[in-house]
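One chain of protein is taken out of this complex; the other chains stay put.
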Amino acid sequence: MYVAVKGGETAIRNAHALLAEARRGDPAVPEIGIDQIREQLALAVDRVMAEGSLFDRDLAALALKQARGDTIEAIFLLRALRTTLPRFGAALPVDTATMTLRRRISATFKDLPGGQLLGPTFDYTHRLLDPALATQTPAAPAPAAKATPKVSAKAASKAAGKAAPKPPMGETSTPAAPVPRVTDLLGDEKLIEPAPADTGAEPPDLTRTPLAFPADRATRLQNLARGDEGFLLALGYSTQRGYARTHPFVGEIRIGEVEVELFVEELGFAVPLGAVSVTECQMVNQFHGTAEAPPQFTRGYGLVFGQSERKAMSMALVDRAMRWEELGETLSAPAQDAEFVLSHSDNVQSTGFVEHLKLPHYVDFQAELGLVRLMRGAHAAASDALQDGDPE
Amino acid sequence: MNPNDMSADDVGANDMSADEPPLLSARGLTKYYGARAGCLDVDLDVYPGEVLAIVGESGSGKSTLLALLATELAPSAGTVGYRMAGDALTDLATLPEADRRRLLRTEWGFVRQNAEQGLRMAVSAGGNVGERLMAIGWRNYGAIRAEAGDWLGRVEIADDRIDDDPRGFSGGMRQRLQIARNLVTRPRLVFMDEPTGGLDVSVQARLLDLIRSLVADLGAAVIIVTHDLAVARLLSHRIMVMRHGRVIETGLTDQVLDDPREPYTQLLVASVLAA
């Protein structure tokens, strides 16, 4: 005797209990602390903050723990919280020229005002697994710990507490004055297109306004900043392989802490809210000019929370590729297609819809099953008829 | 000759066109691509039932002109007017998008050189021809199919290919299917861009015959762009010669081809004869 399947509620309860157990792993191993994740898996925390669009290291670390280290799941957890938070207003544009630098490199100039500052980077390391890390040892003192760079005096003093700049790793320059951006240096000679003027308009907010096409550059950049690192990496890579080549040079990458200020109407002036860590990439791209415009370099821009050069660079490549129309280029490749890129960049959206295929579809499948049976029946009848009428 | 100086005498291989107002009328049509002019200050009238050929070498601006006339490109300067059935001349730039699209799928047709751009390659031949009928409200499957079948017959595509999609068709068949798809709503004006380009000579001849008889049956006006003067001679009543974006000579096809005035036209005609 058949009784319709019941017990969804119990099944879910049991599955969640198993999840909690699996998350904890072997109880003989000490439980990982949020502070450990924050301090020792900092780049994972940075990525969750960037794509979760919420700058809070502790919450991002909590999300990573809860998600058992699944980055997209952690991003999703952070987003689901962020969406409920009230908006008090839009901060003033951050000024990355005055940021406290932990790292600053340019591929376009050997030396330049402010110098090259390698900072904490995997670049130039040998990718050899280090067995020493497998054992727990007391932290070794950082080299040159005495020389904390005062890259920007103004910002450094304010950002000192929580996000103290790390010392540079064996590099030369520790400038004290604000470090000019490479694009500003090129701009002084009009060799590069000017940065878009600040119209003073409230920036678009994709989490409050539905995405519409055509999307302006500010909207596109906002979408990319939240976009999946892997997706943007692949698209950026594709432009390098000839799918809408943009002849990019890394004008500059800078990583550090930048101050966030909010203009308070009641006070009549801007008040500092604190500092956030960001990675900025200014890509300088070749451009041959048109009848109206003389030859000039163009820009691709990337800015993300935390330390993620891969993401910031990919973002800059894709930003530049999507500007094809404005720059009179032809549409020939996926990375240029803003509607395609922006509609598929969000990994919370993509993962949800891909994974929804796990949900039951038996009503629709029943409909298809009926149809296939009907068609097979008709097919069989037709071939029978053909055989019957076939003179032997 | 001044291309602006088009008198009624230049027109009218068909008797009807002399006393009827023009169907399509362009004035001062100009298109710049950056600093380069694609098409400069072109005036043009097309009368009901008339076949007008626009000839010139590649880069002469003839395809740009066609795209401007068909409102596929926006002009840098100048206007295009069209006379709707039983109506006064309407400036197409002022036509709302909905009306423009309706025009494109009812009173107008556009036969492209590359059939893949003019057909739905994954849709059956019957569906390709039926699309315009459905777009104007036909809702009886049998009637749509019968009409599509009738038109496939007219363009010499066999009955049993009605459910095949054009990916399996030869170049000539695809082009004939494209013609049926465009003519099924009996358009008053058909644009053709090198409709026989890229086809074998024998296939070309058959296709040209077909176009000539269908257009005559329907009484449609045609603006055809071609680099091939033989195509122009076979199909058109009147001809415009373009060079560097300008119309340099215009007149009755036979007159222009038999007795070209402009040195450039003489050169074009001579090279055809030599070939």
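Chains here go by letter, A and B, matching the order in which they are written, and residues are numbered from 1 within each.
In this section, a residue touches a chain if its C-beta (ideal position, glycine included) is under 8 Å from a C-beta of that chain, and two chains touch if they have at least 3 such contacts.
Simple rule for what comes next: contacts and distances are computed from a predicted model.
Per the UniProt record, the absent chain's protein name among "ABC transporter permease", "Alpha-D-ribose 1-methylphosphonate 5-phosphate C-P lyase", "Small basic protein" or "Serine-protein kinase RsbW" is "Alpha-D-ribose 1-methylphosphonate 5-phosphate C-P lyase".
Of the chains displayed, those contacted by the omitted chain across the entire assembly are A, B. Between the chain not shown and the residues A:Asp26, A:Glu265 or A:Glu355, the one that touches is A:Glu355. Although one chain is not drawn, the whole complex shows that of A:Thr207, A:Gln286 or A:Ser332 it is A:Thr207 that touches it. Annotation: of A:Glu9, A:Asp26 or A:Asp123, A:Glu9 touches the absent chain (contact as defined above).
In the full complex, the hidden chain is touched by chain A at residues 1-9, 11-12, 33-35, 56, 58-59, 62, 76, 79-84, 86, 207-214, 339, 343, 348-349, 351-356, 359-364, 366-371, 375, 378. For chain B, the residues in touch with the chain missing from this view are 97-98, 101, 105, 120, 123-124, 126-127, 130-132, 134-136, 139-145, 162-163.
Assume only the chains that are shown with their structure count from here on.
Remark: chain A and chain B have CA centroids separated by 51 Å (rounded to whole angstrom).
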